[in-house]
Structures are given as C-alpha cells and as structure tokens.
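I have a structure I would like to understand better, so I am pasting it below and will then ask my questions one at a time.
Just one protein chain is left out here, and the rest sit where they should.
Each chain carries a letter (A, B and C) given by its place in the written order, and its residues are counted from 1.
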C-alpha cells in the first residue's frame, strides 16, 4: 500500500450486525475504502436491501465470494464478519491471496486447538492458529502492527479483560476465584430471530443464561493468564438485558492486600493513560449509555467491604466487535489509532 | 349450569398470548373454572412448560382435542384462542357438543362470507356465521346473553369503535372520510418469532405497516355501519410501537356542524355512563399505560382546528382480546360483568 | 373483626407507587375493604387524580390524616406506604387507635436502633422497634399472625433472602464472603422525577450504583443471620436496569463441601414446598418477566466452576413491596395466604 492510498478492504458477511457496523465505519473512514462485500449464495444483493440504513451510504452489493475476484479489487485487508467455523473456511484462501485478515469470529482466539474444540467444534485450520494475534490493541499493538491474521476478541472478554488485566498484573487481587457478572444488550445475540429474542419475550425482561458454560469464559482466562503471567481462574455469568446495545461487567475479586479505591484507580489510570479508547472513571461509574454507539470502554475500580469491585462498559457491537476491528485495522496499517472511530 | 356452580370452561389454544391471558383470568375468576386446555399435537404438555408464569397458578396440561372428551369435563363454554381458519374448524363440533363458544379469531366477525373471503380465506363454516353475535358487550349485551356463538372483536376494531360509535350515531361527524391512525404494542403480532419482531429490530423503532390493507379495516366499517345506521367509510393505518402492551387510536373526522369538545365529551359520557370498562377522559388524554394489564378502554374527544379528534386506548391482549372474552363470558352466563376483571 | 366481615384497611400514602399497587390489590381483594386513604396536606384529592388507572376502580379521596378519623372508619389495619422517617411518625398513633400496622418503609426492619441510625436517621419510635415482626411470611408466618406491627421487608432483601436462607441454613455455603449482585427496574426508584430517572438518560442504559453503600445490605445480613444462626456477611451490589418492573439477584457463594446442582435445588424445594409464592426453578432460570405483575418469587441454584450460584427474581413493587404487604395482611387476619394475590 502506498502511503498516500487508502487501505482497501473487503468484508465477508455483510448481512449480520457486526458486518453492518463495520460497513458503517468503513464507508466514512478517512483512510480506508470498502471495495467489496461477500456473502453466501442465499444472501446476495444490494447491501441496502439487507440494511435500509445504508441507502445513499453504501452502494455495494453483497457478491458471492470467489478467491479470484480479490486480485482485481486490489484489496489489502479482509474483515471476516461470519460465525465461527465459517470464518476458518475462508482464512487460508485469503492469506494465500496475500490479504491481511481480521477475523471477528472466535476461530483464532483460543491458542490451544484442544481448548477450542472443547468449547466450539473441530478446528479446520490449525496451521494458522499459532500466527494469529489476539486483537486487543491496548495490549498487543506491536504484534498487531506486524500481523497477517488478527483474531478480534469476543465482546465479553474485551470488557472483562480491560478492567482486570492491570489489576491482576499489579498483584492487587488474587488471580483465582474471580467472578465476572455481565450483562449484554440483545444485539449481542445476532440477527437471527428466535423465541429468546422475540420482542414481547425479551422486552421488560432481565434474565441470566449460560451458567458456567459460556464460551467466552475460557477466552478470558487464556488472555488474562497470558497478559499477567498469573494463572487466572474466573467464573463468568452473563445475563440478557432489555436494550439494543451495551455491555457491562461487574467483577468481584479478593484483594491480596489492603487496596484502596485510589490505588486501584491509579493502577487503571497508569495502564490506560495513552489508550485512546479506554476511559478510567472516578466519580461517575461506567454506564452503558456513556459508551453506546462509540468505540470506548469505560472502566472503574472500588474497594468495598473487603473486596475489589471492578466495572467495565462498552458497546458490544463496536468496541466489542466491529469498532475494535477498525481499531485493529488502524494499527495494522500504521494509521492514527482513532481514525474513523471518534 | 346450576346457579350456584361455576362456569366450566375449556380453552383451545393455550400456547399463544391470548390463550395465556385468558388462562390467567380464568384461574382467578370467582365464578368460573378452567377445566381443560386443548392444543395441536405438536404442542402438548403442562401449561407451565409453555408459560413458566403459570407454575403454582395452573396445573393443567394442554391435551390433544377430541370432541368426546368434552362430555366428561361437563364444560359449559369453549374459548377459542387459535388463529383464524383454525377456529372455524372447531366450532361445529363444539356447538354440536352443546357448548357455548367464544371465538377470539376473526372467523365469525364479518357477516358477509364474501367479505371474509376477500380479506382472509375460504369460509368453511358459513352455516354458523349468521347466528354469531359480535362480542362487543357495550353494544350487544342482550344478544351476547342469548348467544351460542360469540365472535370476539379484533383489538383495533374494539379500540376504534368504542370511540367512534357514539359520535357517528349522534350525527356529529361525517360517516365517510374518517381516518383511524393506530399504534399497537408488539404482543399484538403474536408469539411466533420473525425478523419484524426480533428485539434489536423492533426496540427503539416505530414503524407503519399494512397501508390500506389491514384486515381490521372492513371489520371496523361493518360494525360501525351496523351500529349507527350510517354508511361508515374509513381509512385505517396501523403502526408498531416498541412496547409490550397497549393500543392507541387517534381518529380524525370532519364535523357535520360546529361541535365543541364539551358536546363531544358529553356524547361519550352519555354512551358509557353505565359501561364498567369504558372511561371517558376529559383533562387527561388516554394513554396506553393507564389501561395496560386491565380490561379498560379509555376514550376522549376534542374539537381542534375544524376537525374532530378522538382518542382511544386499551390493552391489545385484554380489552382487545382475552379480557373482552371473559367480559363476554360474564354477560353470557349472567354474572357480574366485572367479575374476575377488576 | 367478626369472621364474616372483610378486613377494613386504611392506607397512608396513596400517591407513590407502593401505595398505588396496594390500592389495586385491595380494591379487588375478596376479603378486604379499603375504607380510607390518607396523605400529606400537599397531596389531597381523588385517588384517580393521582392515578388515572383508578377511575372506575377506586372512588376514594386521599384525605388529610387525623387519628380521630380512624374510629369512624372502624379500620382493622393500616398500611403505611410512606418513606422511612415519615412512617415512624404515624405508628404510635395508629397502634394507640388499636389498629394493626403493616409498615412498608424501613423504619422497623433493623432490630438494632444503632444500626438503623448508622444507615438511615435518628429513630423516633424505638419503643415499638422490638415488637415489630419482620414480614417475610415464608419464615415468620406465626409471628406475623400475632403481630400488631409488621415491618414489610425491602425489595432487595426479600429477593436475596428467599434464595439464600435455605442454602445457608443447610450449611451448603460459607456464610461469609457472599456476593449479591442485583438489578432492579426503575420503578424501584420511586415516583419523584430526577436526572437519574429521566427517560432519555435511563432508557437503553444499564448502570451500577451504591457500591458498598446500599441500605438494604445490613438488612440482608441481619435477617439471614437471624434466620440461619450463622454470621452472614455479604457484599450487595445493585444496578439500574431499563425496564419498569422486576428485580433479579445473582448470588455467588463458596460451597462448604462439594454440592451439586441437584442437592442445592432439592434444598430449595424442601424449603418452599408449601410456600404459595415461591417457585423453585430447575430447567428454566428465573427471569423478571416470569414474575412481573405477580407476587411470586422464582429461585434457582446451580453449582458451577467450584462456586454456588443462586438466582432469584421478583416484582420489586409486588412481592418486593405491596404484594408482600397484602400477603402479610392475609396471614395476620387468618385469610387464605393467596387471597387477592393470584
């Protein structure tokens, strides 16, 4: 890519919510250009047919993917906005075609294929697993800059890890016995209708799910352990909250020694002083409305009744998915990390 | 039915929203007993499996319907909470078994089978069409008391007719050229998930539908014409509103002569002085929250800029469906019209 | 009260949400009669002016309270739906007038006046503190039956205690180190508008508050300690959820020994087999929609990743306030515990 040129991006999977949000960012990005959108045979056609929001914003059609089309598009980067299992079916061909890849699915997040297979399904591309970089730019910017393949983190792991990592790293809490209680807006469940997401069932309803069984739990443990050098063990408990957008983690941990709210807060502030998208809150607690429709993650820490309580909020589709993907793109291509995201 | 006995009710179609609401009313009704629930083969089992809300409230199972089961249940009344077309497949057998019937579907609302067939589908039980009584107790109480078969009105027609009938009848507005603008909560769309009712599509979204094509339009015209002796012609335009429950009509009409807000209001007050479930509002306008989870319909009238504007609000599942069905039952069996409904 | 007569109830504080809900229950209660509503000088007038929902349901006016009016009303019971501090200003006069009292405020919940004063304000009626019975009928039915003064529990304590008490009592979890993470619908904040409850700030927003400082925390600890004979210590963390009604606690505890989900569940089932308003869930987890607009509390237990996780859901205004008050009334006056509440 010549320095005066835009990053040329193809997106695979334009009909789901993360694809849609990625497209919205890309069409207004000052240094990137969306040059193609690909999808499965059953979902081809003008993007505005899938999302009337895109009329007069994006004139592209979702086309059937064929690897040989990529050369003509002179694409630099592919964003994969498809479910796990589907994503890894595309990656080898994309890398082969000399594209760099940001995968928003879970396929390259878990380093150990055995762990992946325990929580997901057989891994069909173990070859590229080891080179994949975990796309959390606050911690892996250098690796992301050099990466061919970036595994964009899960929404819940992004939220929990940004709050926990500095505190665990500083040795302020026990790395085991952590509880991550979390809530998500319903867009996190994707675009396919179901009884669980039927409006009259979901509206005015708050409900736990996935007790001890959510796939983001091993991802959190792996990443926190890798980042902190401590053997992190946590229980993650998600809940569905009757709203569109937003995620909030309330994390409970045991302090290793008497830690004050001020010490905890300063630890977070030191960690994120230069992070453009993490804001450490003091008086005001994180709230989903402060981050909805943005790429920010707000974090805060409190000492209370002998425990450490951490709060973390983000937009599950943006900093939790497509916004973070664009942030990763910015890092990969040497752009201002904030380009197109403020 | 001996006068000291409860009305024994069987309900057909317990898994949808109107079935559920009817069951909630019936299990706490002081003069009725729900003795059986029937459904299709694919949906049998304990009612609490369909609706966890019913645990410790209703111990019945949804059983497969067989006409010969009715005798043993000594049922007096069947409530049909199934879709149109399905309802009329049950009615002949129920009447044959000497049950009285309240049908919550559209199958017996339109008097003219040709009109029914234009808007719905071929009518398979035209024989009982003529004897069916339109179940709007504020206007047809006497006929309902004597009826074997009651056609429970549609939600939108109940809402629009209760506001319009007295005003048209009094000759205060032109019977043609009426516009009924309406909104409904999403429970009105039923319990089957779809893209239209997927929470992230529906929440924070207000949207019109069915321009000139909603099936409740001919029902409104038929009932208003029958009730007022004038040839009522109206345009009905519904919208989906992001909430569970509630319906509100805003109706625009041309006054026949200078009519004041006071005259209009007094006309409504005279019409509903003895109606236990219609409340005429003066200072406070009808709002869906005032009627949600109740069997009330609130109405109001205003003269404004040379037009007459009427407002009407009810709970689409209660006064708009299951509550009205229970009110009809009360009338049919000589009970206090309010029994079990306040 | 003669056995064939209704319980005659006066309600103090009809303009707030708990007063309104109590009135709705009382006007349709088969064995009780609301004979008077009292309020402060600034809020007198027809109840329907405060709540248009009450038109044609309750014709009473909110009158200025004067103790001498009580005799003429031949009231048996006073329900206090006023804030803490205000409630204890009424109690002595009510008891003096030979009424039994159910106080929905916090004024008589904390047994130790020093604890009350630490969390609330100076106590002006310590004399009656010791005789007040904590109105959780699942545990104190016998005492409630005989009580003159019942302290109706807080919403969060009702929710947390119903899930925790049997498990702590059975010695299945450590009594210290418990975390009670909770969410509430916004009606829990009362009827006075504020920036926090302004619709555009609250809607689509999920937010923690009161870290380590919520007044319901000492109430939970006191009640659980009293009920179980163990020294219960917990951290309570509430959150505001964008919905009207409902409360859900997700409780994390350390098992004392290997306890399975089945053992935990059976412990709950044994505790609540005869409780008409507590439902133990197995396959389906508690969800606020299952209990909204009812007096039920749904509980469930799971063993997960070496912890015990408990869930508990109720309607904050009903089982969490006015419904529980009516349940207490039923117990106090020897009525069916479910009367008027199903």
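Operating definition for what follows: a contact is a pair of C-beta atoms (placed from the backbone, for glycine too) under 8 Å apart; a residue touches a chain by one contact, two chains touch by 3 or more.
It should be emphasised that the depicted structure is a prediction, and the values quoted were computed from it without experimental measurement.
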item	value
Touching partners, among the displayed chains, of the absent chain	A, B, C
Residues from chain C at the interface with the omitted partner, ascending	17, 185-187, 189, 191-195, 197-200, 202-204, 242-244
For chain B, the residues touching the chain missing from this view	179, 181, 183, 185, 201, 203-209, 211-212, 233, 235, 237, 239, 241-246, 248, 250, 252, 285-289, 292, 302, 304-307, 309, 311
Missing-partner contacts on chain A, residue numbers	27-28, 30, 52-53, 55-57, 204, 276-277, 279, 281, 284, 287, 289-291, 293-294, 296, 298, 342
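As a working rule, only the chains that are shown with their structure count from here on.
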item	value
Copies chain C and chain A - interface residue numbers shared by over half, same or different	same
Chain B and chain C, separation of their C-alpha mean positions in angstrom	35
Where chain A and chain B are represented by their mean Cα positions, the distance between them in whole Å	47
Residues of chain C whose C-beta touches two or more other chains	204, 287, 289
